[in-house]
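Note that one protein chain is taken out, while the other chains of the complex remain in position.
Up next is subunit A:
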Amino acid sequence: MFAYESVQELISAADKQGKKISELVLRDQAEYLEKESNAIYEQMHKNFLVMKKASEDGLKKNTRSASGLTGGNAIKMNQVVEAGKSICGRVIGKAIARALAVSETNACMGRIVAAPTAGSCGILPAAVLTLAEEHHLDEHDAVMSLFTAAGFGMVIAKKASIAGAEGGCQAECGSAAAMAAAALTELMGGTPQMAGHACSIAIKNILGLVCDPVAGLVEIPCIKRNASGVSNAFISADMALAGIKSAIPADEVIEAMKKVGDAMPNSLKETAEGGLAATPTGKALYKKVFGRCGDEKL
C-alpha cells in the first residue's frame, strides 16, 4: 500500500510497474477501503458527474450568492469564449468559464465536490472537463485522471496542508492546481515523471499566496482565484509535456509550501483580518453583508 508520503513513491511505483499513477492509486485505494476496484471507480464517477452538473449549472444560471456579493461572471466569460473573442483562446477560455461556474455554484449553495476543498472546488473540474471536451477524450479516462489528482493531493495533504486556515490560499488553490496539472499531464499521455514536474511547477507558481477572503466568505477573491488556478494547471501541464523540468523536485516544493504556510501570519490564513479583506472596500463589503453585528477589528 502507498504511504502517500512522497510524490517520488508514486512515480517510482508507476515506472517500475509500467502503469499509470491513476491505475495504481485506484488499486491501492480499493485495497485500503476494502472494496472492489469497480466500486471505487463508480464512486469517483459519481463525483465526476456532480462536478459536470455544477459546471453546467453555473454556466446556465445567473444566480447571486447568499451574501449578494458575487455571481453571474461565469456566463459573461462563457459568452466571450463562445463568440471566439477570448484572448486566451478556446481551451483556457472555457476552463476559466468553468472554474468560475463551479465556484459560483458553490457560493450560491449549489452542490459541488470539494477538490480538495469547497473554496478551490472549480479548478480540477474545469481542467479535466475542458480537456476532455476539447480533445474528445473518453469519460472513463477523465474519471481515472481524478485518481492521479487525488494521489498527488493526498501527498500534499500529508506533507503540507490543504486548508487555507493552516497554509493560506497556496494550500487550497495551489494544491488544486497541482492536482489538476498532474491529471492533465497524464490525460495527454505524459509520463509519471512529467506529472511530477507539472505538480512542482504549479505549486511554485502560486507559492506564498495568502488566504484573505472578504468578510470571511468563500467568494472574493476565491472565485476568480479558481480561474487563475485552472490556468496555472494548464500552463504547468503544457510545460511538463514539452519536456520542461522543474529544477526543484515536487517533494521539496511541497515541503517549501508547508514552511511558507507555517511562516505566514494568522491574519493571512482565512481569518479575514488581512490582505484584501482588510482593504477599505473589503471592510465596506463586510459591513454591507453583516451590518453592525460583526467584529470591530474589521
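Everything below uses one rule, namely that a residue touches a chain if its C-beta (ideal position, glycine included) is under 8 Å from a C-beta of that chain, and two chains touch if they have at least 3 such contacts; residues count from 1.
Just so we're on the same page, contacts and distances are computed from a predicted model.
With the options "4Fe-4S ferredoxin-type domain-containing protein", "Quinol:cytochrome c oxidoreductase membrane protein", "L-serine deaminase" or "Phosphoribosylformylglycinamidine synthase subunit PurL" in hand, the undepicted chain maps to the protein name "L-serine deaminase" (source: UniProt).
Among A:Leu146, A:Leu187, A:Ala237 or A:Leu268, only A:Leu146 touches the chain left out of the display. Of the candidate positions A:Ala160, A:Ala237 or A:Val289, contact with the hidden chain is made by A:Val289.
Only one of A:Ser6, A:Ser86, A:Thr117 or A:Ser200 touches the absent chain when the whole complex is considered: A:Thr117.
Touch with the chain omitted from the figure is made, among A:Leu10, A:Ala107, A:Met239 or A:Leu268, by A:Ala107. Not every partner is drawn; the one left out touches subunit A at residues 4, 25, 29, 32-33, 40, 43-44, 46-47, 50, 65-67, 69, 105-119, 121, 124, 146-147, 149-151, 153-154, 157-158, 162-163, 165-166, 179, 215-219, 289-290, 293-295.
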